[in-house]
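First the structure, which I've put down as structure tokens, then a few questions once you've had a look.
Of the protein chains in this complex, one is absent; all others appear in place.
Should a chain be cited, it is by its letter among A and B, assigned in written order, with residues numbered from 1 in that chain.
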Amino acid sequence: MSITEATSNSVEDSNTHTKNHLNLVKLYLAIGILVYALMMIAGVALRAAQGASYLDMNPQLFYQIMTLHGAGMVGVTGLAGLAVNWYFLSRHVLLSTKIFLSALLLSLIAVAMIIGSILIGKFAAGWTFLYPLPAKSLGIWSIASAVTFAAGLLVLGVAFLLVYLDMAIAISKKYGNLTRGLGLHMLFGRAPVDTSHPTTVVASSMVIIVNVAGIAVGAVVLIMTIANLISPAIAPDALLMKHLIYFFGHVFINASIYSAITAVYEILPKYTRRPWTVSKPFLAAWFAATFMVMAVYPHHLLMDFAMPPWAAIAGQIISYTSGIPVLVVTAFGGLTLVYRSGIRWDACSSLLVLGLFGWAAGVVPAVIDGMIRVNMVMHNTLWVPGHFHFYLILGMLPMVLGFAAYLTTNGEQGKSNKIPVYIYAAGGITLCMSFLVSGSLSIPRRFAVHQESWQWLGNVGAIAGTTVLVGTLLIALPILFRLPGATLSAAR
Amino acid sequence: MAVYAMNIVLSLSIALGLLAWRTSNFSSFTYETDRRNAVEARPVQLSDWQLQSSNGKTVYLSELSDQLLLVDFVYTRCPTICRALGSRYEQLQRVINSSGNTQITLLSISIDPIYDTPQQLNSYRKRHNGLKDTWQLARPITDHAFQTIISETGLRVIPDKFGGFTHSDTIHLIENRKLTKIKPWSSTDWENIILSGKNS
Partner (left out) sequence: MDILTLCNMASRRLNNWQLNELPAPSTARALLVFVIMVGITPAGAMWFESSMTTHMLVQLPLLIVLGAVCYQPKAQLNSFLTRIDPLGAIAFICYTGWMLFWMLPLNLDLATIEPSVRLLKLISVPIGIGCCFRWLWHQSNAVLKCVVVFETWASVTRLGWLYIESPLQLCSSYLIGEQQRVGTLLLVISGISATVAVFYSLFGSFNKKNDSTLAKSTSNG
């Protein structure tokens, strides 16, 4: 079916079309929230194992669960971000429900492969599959399970690719091309700033550009990993592999956060009854972020002494600055939007603002981590999980939950309870602090067994993690029950 | 739609089946592995190769092949693989002598018959401390004989830029003029075959 056919079809039966749109987004969200909850249980188990008071876990199992938690959380974050982005983008351009559904099915196949490789094949090399660790199992997992894990990630990449291509084509059809979607003609060209150009289209264009690049790199590097697993004589350069793996991983998880921001752009204005429109600074910020997200991964390589110094310095500067452009325009935009607007605080609006806050505050630990001197000491400490859990638990996930709350209340404001949000936020902040404090005490990350003097932090983290889980369930269970009744249509 | 789905599955199975057949169930992706797998699956009946032995006399494969023959292909000027092969034969010959197994002969056939005269062959064996009794060296003297060997074993010999050849580092097992096994020189199967006196 070609795109033009799709257009005429949708005019005919636009009703079923929009209903399918919504149902699919609901399906994504429901699966996403369930997986989040399950993976949180795994996370609590990990932290409790490090605390050693509430749980005694065999180290081998710890690394399996850590791999599961990492891969599961990254995968579901990608799916949830995609769902938010897809919902709002389909208000502006025509997206294919068939492709969105196929992507979900493919992702589920990928998830089955990944979970199978971990739980049955005992694969435990971490979700970053950092070469050559997957091939060096010391007999704990088989080559076949490592191959299955890598192949699962590959299938996941293809699933996302399908949707991104569909989005890219749809944006190009309507706006000319991706750079026009990004608004470059208004930023650099003579065209005046068109305030009716949707913010979501700008964000989506950026996400598509960086993530297709990331998936392309992933598609190559995963096959090289598999080739090395099957034939160990084929041993690619380890530093190059590390570059590519982190490019892929970093871009992917970053793009998921940037996808979820569309929820803030689209929903918050409804609460404050003030429009959020594009402006030159807004466009400039997203333009800069496009490059910076792709250039920021070298802070994972600051410890690699084989890297030339200039690369480390460039990596440091970019880590300092990469989050800032979009953050400034979004946080500033958000604040001016909310300030004295008489916003109604319910679960949805407070989650969205929490997300904005977490994302903004998450920059601080990230920037500290980006410093070379600090990174030499800290990048293998719990500081790193501290910084990304901050972004994810206090930034990304609240945006997704806020979006879900918005859907289930059908956009009606003041209907949802905001107490669970406080529980969630308190737990989240404490959990992240338990990581960050551990990091500043030089406690290493990815250690199954912690020294006695470190263990209290693990226990604090386990309790805080349970609080996050409870908060999530309190927010999410009503959402899950009401989700089937949501009627707020996605399509135009 | 169901028919279409079936057609998709069908064409997918055909494609996969074809690839599986071609690669011996996804085990051989290169010519060299395919050659080994093919021989293992179906031993190759060899014709009666005509060779010139290192003592200058003409010998035929049938004269040697009442025993287990381990055959490698070398050229005496080779600075790389053939040295390894030579050392390996030296090792295997010691195993043969200590095992008392008289049913096994090592045979090195030259892939550079113009340069590798009987003298050259003898000095190659001397370099590797080889003994005449269980290590034979030979070269094909006619072009036809050389081509027969190449086509029957599937050996690939490519001239390189330095006047030498790139070639396989494998040893071939011949039983009753049948090629039954091809394995790298480093494989420990060779010891097992010598000690047990048969192809396991």
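One rule holds in what follows: a residue touches a chain if its C-beta (ideal position, glycine included) is under 8 Å from a C-beta of that chain, and two chains touch if they have at least 3 such contacts.
In this text the structure is predicted, and so the values were computed from the model without any measurement.
Undergrad: Need the list of shown chains touched by the one chain that isn't shown.
TA: A, B
Undergrad: One chain isn't shown here. Among A:A150, A:I169 or A:L431, which residue touches it?
TA: A:I169
Undergrad: Looking beyond the chains shown, say which of A:L105, A:I223 or A:V449 touches the absent one.
TA: A:I223
Undergrad: Looking at A:Q50, A:T67, A:N85 or A:T179, which makes contact with the chain not pictured?
TA: Once the missing chain is taken into account, the touching residue is A:T179.
Undergrad: Touching residues of chain A against the unshown chain: what are they?
TA: 1-3, 96, 99, 158, 161-162, 165-166, 168-169, 172-179, 184-185, 188-189, 209, 216, 219-220, 223-224, 227, 231, 233-237
Undergrad: For chain B, enumerate the residues touching the unshown chain of the complex.
TA: With respect to the unshown chain, the touching residues of chain B are 4, 7-8, 11-12, 15, 18-19, 22-23, 28-34, 156, 158, 160-161, 166, 168.
Convention: only the chains that are shown with their structure count from here on.
Undergrad: State, to the nearest whole Å, the distance from the C-alpha centre of chain A to the C-alpha centre of chain B.
TA: Inter-chain centre distance comes to 56 Å.
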